[in-house]
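Of the protein chains in this complex, one is absent; all others appear in place.
Right, subunit A next:
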Amino acid sequence: MASSSEQEPRGMFECQLCGLTVPYSYVGQKPPNTRTVVLLEECYVLKDPFSSDKDKFLILGSQCSLCSKLVCVGPECSLFYSKRFCLPCVRENLSAFPQEIRQDVEKRHALSKTGSRKLASRT
């Protein structure tokens, strides 16, 4: 029964960039009920609501390794390249990243323009 209590929501995760608000059930690098997977950063984790499997988890987000903002893993907010970076920090330090990442960020920028329109419509 310990496992079920670990699934209980512990609080709300809120992305400081996009405002996505989701309850989380675990923070850390070893999600509950999983033995063979570790996370390479301290993550806010939720039991995967789209799976009936108890040990399936869903990573919601973590802190940006530069500015320490809490950000979600959505492509408009952050990326992972051996560490978590929020997109504003990536853009600021674009030159520090390899070409592949730079291209990717540009691509995301183009995408997020359409995305932000969507975001605007919800308020």
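Observations on the structure shown:
Convention: contacts are C-beta pairs under 8 Å (C-beta built on N, C-alpha and C of every residue); 3 or more make two chains touch, one makes a residue touch a chain; residues count from 1.
What we mean here is this: contacts and distances are computed from a predicted model.
Hidden from the displayed complex is a chain whose UniProt protein name, among "WD repeat-containing protein VIP3", "ESCRT-II complex subunit VPS25", "Probable ATP-dependent RNA helicase DHX34" or "Actin-related protein 5", is "Probable ATP-dependent RNA helicase DHX34". On the side of subunit A, the interface with the absent chain consists of residues 7-9, 20-23, 25, 34-41, 43, 46-53, 55-56, 58-60, 62, 65-66, 72-74, 79-84, 93, 95-101, 118-119, 121-122, using the contact rule stated above.
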